[in-house]
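Every protein chain except one is present and positioned as in the full complex.
We call the chains A, B, C, D, E, F and G, going by the order they appear; numbering starts again at 1 in every chain.
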């Protein structure tokens, strides 16, 4: 509730169009629906330019179905991340139009609402095993209205694979760089272009990768500036951040 | 055995009412029962205001049944934490009145003994996935005689959900704040009220949450003072500490 | 601003006693003073029951003097922690009544305002080197109106030193346990009494104490429940939390 | 050297305007100057939209003077970070127009070249001690042509200080959130606005802040998406990234 | 091969009783049997006072059977640690007299060879869940000829349980203290007696116990000297070390 | 594409034998095959002296079969590491000559292409449980044309087992030392010979071995110089590095 | 106060030789002297076989002088560790006979009281830089009545230096192994002899030694059993533990 709305509400009180108790209620009326185990944020689309995103990990199948059902009932796109096939099976039964991206474990309900905008997001991976996380980012950016292209398996072990796509790298508005192991991809790309890089460390690797810690630290210490780091394996967060940056959801384009 | 008891015992020895060997025995008589693999502390209720709590993790089903049986035989309430459904099935067979809270894995025997007192404990979670830990805290505080209310899924990603319950926050004697991921909930609440906050970091999250380490460190470094931190996922400890603080078990109310 | 105040404000608007722009202003009027590099929170005493506490570390001498001067001008007690002797020298010149506790590095201005209440806080240390942190807790609790007693150098290496003070431990409303090295003091005391223990790990120790990490982890994993942990060396936080718990500042006693 | 330049070079070879050895040289001609201990990148302005930035830490005073002298000789703005007063004294002697921001330790030579663009960067800190890092970000963003505003000392311990500036937060194109301790500021702001947040953890704090690790982990685990994390105390990196995002340097505005 | 044996061998060469090639062979003859995937150390009994101990974890069932078969063929006692029931089933089929301690996963072959000596080892645990590790220590010490007594579930949460056994603690030659969580048991016991304490941290606990790290650090930082720490969950190592200390295997008793 | 090739290409353009667009294409023609989820590097044999090695972990069975099929179609040897039996079953169906080393999980296709050279690589392990990692190194070195010998289970607990093979150690061109637990093997061997030691820490151990961290740190801190450390459990990397060092693949022998 | 003493005290009460209040006093009379900032444990010699040891780090010069003065007034030997030259200068002025070991920073007062016993402690170091810690152990063991020999700079980088002293290693009752860097010394010695090894990791090293962590982990993971680990740089603890083990202080010899 912004200042303008508050001013109007106060004017209604002053003019008698609104009595005090009702005004109190409205001031307290929160833009969410309380279903006990969750507070559903239907006005999030307005405030953040995107519907509530549901992180499925840690929730029961029943909770996921309940939450997605209520959120999608208003017609906005709903995105559920880290979902299991079992969750999707139950969701599909309740919401006919739900769609599943199996590799990243993404459920989409009411897809296709967001209008396509001018933002161009390029999603790049160091290896094949990084693709599930990359797809989480790519689908998220697509849902938020961006043009998305994928450039997979171009890690620094064979630098020419990356250098060869120099033109593509230069055209993107923002680049999502997804890499596990030593995570050098983000630094190298950031040294090549003047675009913001959203760096996603992945838990791909073993031993002293410490479940993605090595890649995370590397990306945080990039010698080339312009690298925005998100959490390990956080493909959704990367896609979301890339969309904010590309300007698509802010109506600037 | 306090000074007064010791004085009386010595007086009995002096007067001849008690001979030396018997006095020795009494001085050594410890208020627990030794069953080999465990020392059961029946006098704990007196000393700590609460019965022995049994952490089931790491014990065999047989040990759990044996310990709960002996402790509950004296009629005091017994609380068993981190119990599996298998453990409860075996306990139920032996102790008819046992009850199970499945989400947090709590077994209660002889529930209802503690008189209700004036303490009011509010249990708050950042998200839905934090609820199992929160329930462990809530049930523990209830068993210890507190009035308990729940306020779930009000994390800082949608601050208005929390601000809307400002009044409830101000009414509580002590607030248990349960949060994983970045654990900001505790700091934010502590900045809003003048009550002690018992902060429970949870292992909810992934990647650089490092199984709850991120939330733990955040809560320890709260810029708002008044935050009491317990172990990751330690819902029981939080409920217990909140009860000590609310004064319920100390007969102060 | 609580619901009651809001109701009254709205009534004034309705009755015409208050026009809309003025109401808007009041709703926005924030209880702090903006001096550029700091936002001073003069109403904190009302909201949190205690004045703004100033953490001096990381601030310049000039900033400290400026902030303390403005805060103390309203007559409330001001507490500045982790202050250097240089800072105190400058403060003393500007505020005649300022007092310095050198061991913990505490500056107090307008001391003595808070009325003495019934809370009794016992501050215990494992060793002599833990005393500076303990004094930070003790002075804070005193400033907040508690009766405070010290019991220093009673670590578990000589358990009888602690057991001998069993009676004192049982009398306290809340006990602040300050220990470095293996930090066992908190667990041992918590096993002896039914009072909340505020545990302060200190950086006393060397090698695998890792600057207080060993004591911190020990306190978080206490096998005896009822232990509230604060940050390493955070004596102020412990004294503040103990005061909230002792009920002194809440007018419950 | 992009595809178009290569095409023209090849055409020149075909037409005989350019002989093979000269073409080879040009293809190899690298846009940097080699001074032994450093390779100076004069064309960086073209490639990255910004001059070479010099990290002074770890370099000798002589090296800093030499590098800044050569870079600034071409007239582009040069920014030197983490510089000591000694370094600036030596630089000033050699380059009359050099200017020093003492708090963050920034040296600027040939300032004022970049044209002012429409980007609006808001730099926010949790506390007063975070200001040096924040200033590094703010000055960097200014040098890169952005309008910059500061909002300092609005940490979550007094949430109303932040909520009061809701309008300012909503107006910014990108917000740089600078916080040590528990680093909750980034999550809270990201939950309030739909702008990208560049989060800078600082080493402000002590004990279990572990030199900024606590804030870093908190920011990486933000429950509100849209948070771009940079290295601990990396004010420059934050200002640079914010500028890339604000679009100023890409000629989009 | 010690100096005396070397002297005799040289004397045999000098006198012609031994020719050079044979001497060379003997000098090289190593006291182990090479079976490709393992080098079996039959003379270990002489050199270390104990047979080769086989750590089963990481070996195949076939390797375990093969190694135990060859080692036990010489009649010495063989101890296999961290063995699964499957391993024991296969071993039992091949070696009739093999015996299994299921809780700690210990296999014993040719048990009973070592003569009983005067050493008295007391094995103490903080809780019931520490018993498997404690039994590994107790059985090892028994196999090495010590009198062993168990004192289980006497952690510091109920200090009187421990204090009550003060006499037993004072009688032992060496005490093995087994504890997870905060691991305070070792410090407390070491403060009570003048015997060497072998401290075994266990992985019992959760959250910030970090799989035994908390207990390990606590034991390393014991404020009471006289504590010998071994690896987390290393019951065998503790029993072995306690035996070396008790003097049993060195023929000193 | 090296300078010589570039010179020739330019000459062809100059002479008209090659037109500009074709030259452009060739300059861009990358020596890999793009199959979407992977970029296959057929010229790797030329550039690195070895075919693309496929890390199977994190890839689907279908991806592994597809990649191995395409790579092996050119007749070069292909090595797939960390493969499961299921992966091999599918590969075998598609490529008749594929062979499986079950212990290390290695798949070999088109084995036997590399000519045998003079390099002699000795692979040593501390224990039996280190053998799977050691075999990964040994088979890799064999595939790359080296003579390989194994010396297993010669850890420092029985130093004579190692000292007895002093001659073998001295004969090797390079020694691969594989050890978990305390990882002392690498230091000890490096103190005995003047050959480069490739040290492979393994995750063999438990408790404070922290999944190989203890061995890794030990090897990095070797007091004897000449130790080259690779990642925990990275047998392939060790075998590959040993081959580069032995000179076999560089045509120096 | 043991059972026998308690029995006698009770008999005195029974017979009237002792009245109740006096008995109470005696039962409470604690064997320490309270000087406010420290509790001095004069009966420690009886209970632990050794005088109070004073860790000087973290204490003021005045506190050290005061504590040493009171402890030494009873004539028992007092050992102060981690003392600075400044502390010794002040101590020497107050206690004429005090002696200083500068390398380890040890102060000794009333030295020479303990009778020489049969225990033989061998102190071994890996390098020259480990000597200060080793001397702390050696002097402590000497003060406790042991024969002590030093064997310095025999690390595994030159194994023959260690092997050459095989005989000396075999003669010792207990060996203190002091090593930084990779800390392999303890494992290697433990593989050579059947004596308990007290392993002291030191902070000697740099980089990935992480202030002694590498050596600490190595020693905890020794593949050869019989290794007792103490804290990093804890020479005193090692000497004390070695003395307990050697039996000297227990009157067993």
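List of remarks:
The criterion applied here is as follows: a residue touches a chain if its C-beta (ideal position, glycine included) is under 8 Å from a C-beta of that chain, and two chains touch if they have at least 3 such contacts.
In this text the structure is predicted, and so the values were computed from the model without any measurement.
When the whole complex is considered, the residue among F:37, F:120, F:152 or F:240 that touches the unshown chain is F:240. In the complete complex, the hidden chain is touched by one of D:17, D:57 or D:167, namely D:57. From the options A:54, A:208, A:228 or A:245, the residue with contact to the chain not on display is A:208.
On the side of chain E, the interface with the absent chain consists of residues 3, 6-7, 10-11, 13-14, 16, 20, 23-24, 27, using the contact rule stated above.
Residues of chain D that touch the chain left out of view are 28, 30-32, 36-39, 41, 44, 55, 57-59, 63, 67, 82, 201, 203, 211-213, 216, 231-234. Although one chain is not displayed, chain G still touches it through residues 127-129, 131, 152-154, 158, 160-161, 164, 204, 206-209.
Please note the rule applied: only the chains that are shown with their structure count from here on.
Traced through touching neighbours, the fewest hops from chain B to chain G number 1.
Both copies, chain B and chain C, contribute mostly matching positions to the interface they share, with over half of the numbers common to the two. Of the two chain pairs considered here, E-G and C-D, the higher C-beta contact count falls to E-G. Distance between chain E and chain F, defined via averaged C-alpha coordinates, is recorded as 38 Å.
Annotation: 54 Å between the Cα-based centres of chain B and chain F. Residue positions of chain G with contacts to 2 or more other chains are 3, 213, 216, 220-221, 231-232.
Taken chain by chain, the contacts fit none of the simple shapes, being neither an open path, a ring, a star, nor a full set of pairwise contacts.
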